[in-house]
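Heads up, one of the protein chains got dropped from this complex, but the rest are sitting where they should.
Naming follows writing order (A, B and C), and every chain is counted from residue 1.
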Amino acid sequence: MVKRIRQLGRLFLQAGLLLLAVITVEYALFLISPAIREDIAAYIQRHVPALAPGGEPGSWPILVYWKFYFYWLGELFFKGSAGYQANGENLIYLAGAPFRQTLMLALWGLALATGLASLLVFLRQSWPDKRPVSWLVQSFEALSGVHYIIFCYFVLYGLNLRRPPLAILILIIALGNGVLLDIVHLLETEINEIRHTRYYQGIRARGANRFRHLARPVGLCLTRIVYTKFPVVLGGTFIVEFIMNVWALGLETIQAVVKHDQLKLLVITVLITIVVWVSTVLNYLAKWKLDPRPVVRL
Amino acid sequence: MQPVIEVQNLSKNFTIRYREDWRVYTYSKQAVRNVSFSVFPGEILAIVGESGSGKTTLGKMMVNLVRPSSGQILLNGQPVQRLSQRRFQPLRHLIQMVFQNPYASLNPMMTVREHLEEALRLADVTDPHAIEQEIQQLTQLVKLSPQVLTEYPDQLSGGECRRVNLARILARRPRILILDEPVASLDFAIKQIIVDLLLELHQKLGLTYIWISHDLEIVQAVAHRILVMFDGEILEEIPRDGSRRDGCGHPYTEILFTAAHRLHTWEQEDFSTLGAVLPQPTAGTTMASRERGCRFRSFCQRYRTIGRPKLCRETPPRFKTVSQNHLVRCHFPWIENPEVTPK
Amino acid sequence: MDLMVEGVSIALQRGEELAYPARRISFTVKPGEFLGLVGESGSGKSLTMLALLGLESCSPGVVEGRVRYRSEQGQLYPLEGLSHYVRWHGGLPRKRTAAWQRTVYRRMKPLLGRRIAIILQDAHKTLNPFLRIEDQLLEMVARQGRADAEKAGWWGRWRQRRSIHQQLRQEALRLLKALHFRDPERVLRAYPHQLSGGMAQRVSLALALASRPEFIILDEPTTGLDVTLQAALVDLIRQLKQERRLSGIIVSHDLMFVGKVTERMAIMFSGELWEIGPTHNVIHPDFPWKHPYTSYLLSFARQKRRGSAGPAFQNVLWQRPKQGCPLRKSCPVYLHQLDMEQRRQCDSADPSPVPVFPEHYIRCWQYAWEEQKHAAGY
Partner (left out) sequence: MKRNASRKTGLLTAGLAVYLLLVLWGSTGWFPKSWQQVPSRMPIYQYSPPSREHPLGVFFQQDLLITFVRSTQASFVAGTIALLPFLALGTLLGIASGLPAGFAQALANRTIDVLNAFPRFVVLLLYTGLFAANLYHMLMLYGLISAPKLAELLRGRIDQLRREDFIDSCVALGLPWWVIVRRHILWHHSRHLILAQTFAMFAMAIFMEASLSYLNLGTREHYQSWGLMLNYATSVSGLSLFRFPLSAQFNLPAALPALGLLSVTLLLVSLSRYWEQQDRLKMGRMF
């Protein structure tokens, strides 16, 4: 038990350090641009005068910005404050409703796509030469070639559906639709690979319960697929939110881009990084649980 | 005579990691432990053992594909175990390896001719006329029919594929060949033909062979010297035809001989003594690996017959010379020997 | 208990046309008897076995003849897959072969792993690497018919699941003990990668035996096994034959191995059976009637030391001559021993099986002539 806790603790420590490293690198990238440095300098002068040295912001050493970075991280993690907008609002509101909205859209879209793709793959694997099944799968595939833009365009201007409950459903469908083709494709490749393994033939020859035996390998490739598709769906959410005018991270990002609100961009970056990091950790844990096969190192 | 290969105290550890119940287990498996032997020019040295006894790893270490954990390999007196691939490159014309799975070692999208041309270009034959001639010679050497040259590896039969591999490797004109299970999983007829071919090449080209196999019956017929490996360790070194003449030997070799002999004769015999060698599970590793004493003792009929002596349990055995050039790593190479009767 | 295979041909889709990797295979396996199916690699023996059981290794599968299996209770299971379809519709289905394979497999499923057990070649890789041996073995042990469990109903089984699990576990431990495992508990807890090749072979034997089958099929049991383990396997199979009244088929290229454990042996080459008879007769060097191909095989098996190999028989699986005996091009008897008249006979028609001994049939014109002479009163 103690050993297990220690191992899990080490895992989370490693993962946390990775997260910190990624955020630091992102901040370093932010600092390359002089415009952003100016914005941050203005913010420091206004809100954290203790950190600001004298003189023109243009001549400040880079160390000041890094000091601000740690100050900002401390504020974020210990006081729950992510800095202030020009109108005095705390930027932590981004982690509330907008973040929830984006996450919900992405997760439901992904769940829909994965479920539908699994169903389609199951149908096609079970009845490989039934015409209606192949028509169904092919029509879904053709439809999922339609990108978010076109899908949302159809919905917006064709069906004129912009009221909340239905619109949200359609957003989810649009999002899932975008990755459906990919998921079907990847899943089918993996399952075909499993079908050609010797152990699958052994299971068949023994007349064993195939669902029980294939739960782990198929679960393993499903988690991998979901993990690789998650950032894609997240990116898609941003476009869809903008097109459908949903108040969420996507819309906020576009506004920040237009208004050159750099601190807001930084906060959004950190939020997205945390989400993707959590998905990485979950994927790792799932792999850990599901795959008992050994790895040989030379 | 100067040995072409000298292996001294060679060991190889693999680290194996697996996850189970939210826990990560790591253990080190010693595939080859403290192996020393030497190979003399023109010799056929056989290495015999079960699968998982480290034969293939040993072969790969000699052609610098696996880096040894410790120990030394001298090739013509030159230590090679620490050489990088590039430094080892000039030695590749000296020593070559034929791999176990002939189909996997050929590129399925290249014809046999392309394979041979590629190998010849490595041997600095660049003139197209010379290449054509060399290909002719090689196909004659390994007795391939010329129409095979235009075919792809997956159109070949198992025997043909092995010959193509052999031709490809012979194009580099090696002096030493490491044959990793050259006739395993072949049918009787083709097995015999390939063995004949290999022996003919050995005669004609004056090659040195290191013949890795699990079948004592074949090896006994062809080899000059046999090393018996078990769990990464050499248990016995048998000189040519010296196997049973002096009546001594390691109990493991005895089991191997009995099994091979009984499988290759028609008499309906019972195999009940062989139940002892069936491998049993132990923690971490797949094969039994005792920390102290003789590693083999849990499978050893002789150990049980002579009343589980303390010597076997406490001390790891060393090589004993039982007759000329015949070394056995056993405390009791011959149990009727009055000197070593247990107290 | 007995498997009856009558004139089965197996087809394989090769591009547009069909190829026949096995033709007119007939044999019967009687209760308590093992049949060895011996041939070189590429002679179609594994393919035949898998296609008979609908295991999807070739498509479309059995297209001619019939396969029947009679269980211990005398129940008759007809196992004809496509041949049934072919007889009704006068031809092969064009597009729906996959569906037909599924049909065959569905029909086989109540037998597979219950009455008939199969051990595929390379046993280590046929174990599921994701599950413990326990999870795989208990599922098969639970297949044994249990009257009390059947009576309990699903709710009763759910309530007694712990004790049922314990019972199954005990059963599994007993089975592993019988297969010479010294520490069966540990084997149950292990994953397949923690077993060595020989152990995996025995574990898959345990998986096959767990459901108390009547009939067992071993597909190339010796490939990839070391000599010691091969020898031990011989012992194990003999022991099993004594203890349980098993019958079965062993498919192998190893004449010696098969000769040690079977009662009857069939020699297969180029997708056809050439000789079938009691093992002792087939492999005994002094038995006078032999098919030329059998004597060719035996000459290799008996040769311990090196020696020159004779001209090889050519596999004519894909380039079968239009008429006559398909093996005659490389048959030493045809080439060196026959006169013109006899050769013409060989050229003109395919030989049919001739009984040379009780239950011993050889497909060769030599013996057909002898039979004719005998009938004519010579």
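Worth pointing out:
Definition applied: a contact is a pair of C-beta atoms (placed from the backbone, for glycine too) under 8 Å apart; a residue touches a chain by one contact, two chains touch by 3 or more.
Worth saying up front: this structure is predicted, and the values here are computed from it rather than measured.
Contact with the chain that does not appear here is found for just one residue of A:83, A:176, A:217 or A:236, A:236. Of the candidate positions B:53, B:69, B:105 or B:258, contact with the hidden chain is made by B:105. Take chain B: the residues that touch the chain left off the picture are 60, 63, 65, 85, 89, 92-93, 96-97, 99-101, 103-105, 107-110, 118-119, 122, 154, 168-169, 172. The omitted chain makes contact with chain A at the following residues, 22, 29-30, 33, 36, 142, 145-150, 153-154, 156-160, 181, 185, 192, 228, 231-232, 234-236, 238-239, 242, 253-254, 256-257, 260, 262, 265, 268-269, 272-273, 276-277, 280, 297-298.
Please note the rule applied: only the chains that are shown with their structure count from here on.
Highest C-beta contact pair count among chain pairs: B-C. In this assembly, the C-alpha centroid of chain A lies 53 Å from the C-alpha centroid of chain C.
Chain B and chain C, compared by their mean Cα positions, are separated by 32 Å. Contact with two or more other chains is made by residues 191, 193 of chain C. Of all residues in chain B, those that touch two or more other chains are 18, 20. Interface residues of chain A, counted against chain C in their complex, comprise 127-130, 197-199, 201-209, 212-213, 216-217, 290-294. For chain C in complex with chain A, the touching residues are 53, 55-57, 95-99, 105, 108-109, 111-114, 117-118, 120, 122, 125-131, 136, 139-140, 191, 193, 204, 207-208. Only residues 14-20, 22-24, 66-67 of chain B touch chain A when the two sit together in their complex.
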